[in-house]
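A single protein chain has been removed from this complex, and every other one stays in its place.
As written, the chain order gives the labels A and B, with residue 1 at the start of each chain.
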Amino acid sequence: MRLRLAALLAAVAGVLMLLAPSPALAQATPTPTAPAGSAPAADNPIVPGANITVTLLDLKGGEGKPSPVPGVSLTVLKDSRSGAEVGTQTTDSKGRVSIGIEGNGTYVVELDPKTLPEGVELSGSGETVKTVQVKLASSNFVQFQIGAVVVEEASLGSKIVDGTRSGIIAGLLIALAALGLSLIFGTTGLTNFAHGELITFGAIATYVFNRGFGLPVVVAGVLAVLASAAFGFLQDRGLWRPLRNRGTGLIAMMIVSIGLALFMRSIYQYGFGGSTRTLSQYVVQGRDSYGPIDLSHKEIAIVLVSVVTLLVTCIALMRTRLGKAMRAVSDNPALSASSGMRVDGVISAVWVLGTALTGLAGVLLAVQQQVNFQMGFNLLLLVFAGVTLGGLGTIWGALIGSLIIGLMVELGPVFGVPASIKEVGALVVLILILLVRPQGILGKAQRIG
Amino acid sequence: MDFGTIIDAAFSAALGPQAIVFALAAIGLNVHFGYTGLLNFGQAGFMSIAAFGLAVTVVTWDMPFWLGIVVGMIAAVVLALVLGIPTLRLRADYLAIVTIATSEILRLIFGAVEFKDTFGGSNGLNGFAGTYQRLNPYGDGVDLGIVSFSRNDLWSITVGWTLVAISSLLVFALMRSPWGRVLKSIREDEDAVRSLGKNVFAYKMQALVLGGVFGGIAGIFHILKQGSAVPTDFNTTFTFYAYAALLIGGAARVLGPVVGSMIFWFLIAGIGSFFSQATSGADPLLPEWLMTNTQASLIRFILLGLGLMLLMIFRPQGIFGDRREIAIDGR
Partner (left out) sequence: MAVELSEARAALANVSNEPGAAKPDPIVKGSNITRTFGGLKAVDVEHIEIQRGVITALIGPNGAGKTTLFNLLTGFDEPDEGDWAFNGKSLAKVPAYKVARRGMVRTFQLTKVLSKLTVIENMRLGATGQRGEKFFSAAFKSLWSSQEDANTVRADDLLARFKLDAKREDFAGSLSGGQRKLLEMARALMVDPELIMLDEPMAGVNPALKQSLLGHVKSLRDEGRTVLFVEHDMDMVRDISDWVIVMAQGQIVAEGTPQSVMADQRVIDAYLGAHHDTDITEIDVADLEAEADAELDAEAEENKS
């Protein structure tokens, strides 16, 4: 009998989770399962959201093109071989199974050797178990194999397409939050470390309206944006405006915002708990192909909503009276006040607009992935990076900077950034760009003296 | 409710090794932020690079312990230089963003599964503290009624408070000198200092390196007292807590960071112990529907956030500071 090698190629795709792995997750995403030993399914779609996708390939001893191995039963277990079963599936005609998982953690993929077709044997020690560390997942390809022969991964082209798709979506979400941050920074000079908590606010508000009041996700999202705007208005009135009137310095206000961030994050955790939860709709959606790009319906909606919102906001800021007033205040508050502008009113408007945009980022993030008490905090550094990269306080700069950051994060792994820490690439680029162009891409050089 | 336990927990934490780590890190931040006005939000990065400098030298490269200490300190100095050269000529916010980004980069790299062979992945490294533990002269732990420490903690406390004392003395000596005067002047107005012929960049760099070295000492002490170097210990939240400790005690005061760290841990441990007791047992003081035991552990962080805000608004000079000479009301 000719010894043939089979290899497993696992792609761990999943939620866009940034910077810090979230702790233990409680609620499971629905897990499609196929009964073990049944006939090979025609097609196992890749589960959106967190999943482990395994492709089983017959390497034929390294000669010729590897071919998929259908009809093999694979089981994914949590933590260890004796852990809870997450799902079992039988490889389809492409040799693929795709099993949804709950989130970060350790998973064990076990292959049932009895279901291997005639003539196919495992190479090497014949090990049938592999352990996968799932971290920070969007499209993290973790490749492992049973046997010693390295398999070619997904082609470079398709990885670039995938990375670009995820990067643009991530970049747009970052851009919404970054525009909010930039507006507030531009008009008040406040470096707001509690901005991440405004993102979380939008997401948790969506969850509460959706799961708590049973409203459809779309309605819940709209209400959450309104709630965010109201929250921003009250925050400015109740906290920041009194501080401005007292003449509190910018650095002192920045530290106040750090305190506020700790406070709000702990409150969220108190009320919402440490677990990651899903909304009631649009959790699992298959992707359709549009040319070379695969997109799910919710991803299309997210892209459309964010692009339209960003463009409308930016154009409005360029054209309308309020927009001009905002830019005037950000240029010179004292002068604006003395020329009869209601500076406090303008700043209120900026807070409402800024927090609404940021809340929308949270809503879309909740739809795209899941809801967690520190999702905004995890995103904060990338939002800062986007704003700084584009140029502090510039509107278009925040957009461009955020898109670059999103793409850097998602495309980094294609170009050799270790997949489990793909944010590193974006942050390194940020530092390098600041070295060459300290004012950011669109920022203006400062006048000294 | 057992108040003895609460008091024991509070005092043990205020005098214990964790407060020392905070004190050392906050002394560094005091040099950066309190005296010079540099917004370093990456103190955790200085700590982690020194800590892993030691751990990697001893564990991964199998080199002597003392060489590891040297490597760790050099790593902290190099990090300060690398961060300072591009950013110290720029506005204060840029240093903030670059330091915070760098500390996250370091933490992610140290915890990355791809570099597990060097840095130990998310579990980190251990087995480098043997020399430190063998130097322990104590035979047993101590229980003084309101505080109790194990044998290892007792040794760490001895080493740690000695380090804090030496560091504070050095800061005191430096800050009463003309060198310290230049730093304080830079904090207020760089251009004025420049117009008097002082190389502002060089002074800022010296301050950044000095504060970074204190951060490095904090990081090394942290991993020695617990015997393991774990990447997640060095997250940005740590830096924020260290700032809170500094501001409680008062920025730009020699003993501000030390007193602040002790108060910080006294409150964190005391409040934690109180609410933990209030929610545990068969018939808890606070009913289950109001607060579970898990939620009880969050109360101290809610209060910490609130306290930091109120402190900054109503007493920015800290509990003992002098309002006329603090750094943070201006700009």
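The rule is simple: a contact is a pair of C-beta atoms (placed from the backbone, for glycine too) under 8 Å apart; a residue touches a chain by one contact, two chains touch by 3 or more.
Since the model is a prediction, treat every value here as computed from it, not as a measurement.
Q: Which one, B:Val164, B:Val182, B:Ile217 or B:Leu298, makes contact with the chain that was left out?
A: B:Val182
Q: Check the options B:Leu174, B:Ala278 or B:Ile319 and report the residue that touches the missing chain.
A: Result: among the candidates, B:Leu174 touches the missing chain.
Q: Across the whole complex, list the residues on chain B that are touched by the chain not included here.
A: Touch set of chain B with respect to the missing chain: 91, 170, 173-174, 176-182, 184-185, 188-189, 191-200, 206, 210, 324-327.
Throughout what follows, only the chains that are shown with their structure count from here on.
Q: What whole-number Å value describes the gap between the mean CA coordinates of chain A and chain B?
A: 31
Q: For the complex, which residues does chain B have touching chain A?
A: 39, 86-87, 89-94, 96-98, 100-102, 104-105, 108-109, 111-115, 191, 235-237, 240, 243-244, 247, 294-295, 298-299, 301-302, 304-313, 316, 327-331
Q: For the complex, which residues does chain A have touching chain B?
A: Per the stated touch rule, the residues are 19-20, 133, 135, 191, 243, 246, 248-252, 255-256, 258-267, 269-270, 273-274, 381, 384-385, 388, 392, 418-421, 423-424, 427-428, 430-431, 434-435, 438, 446, 448-449.
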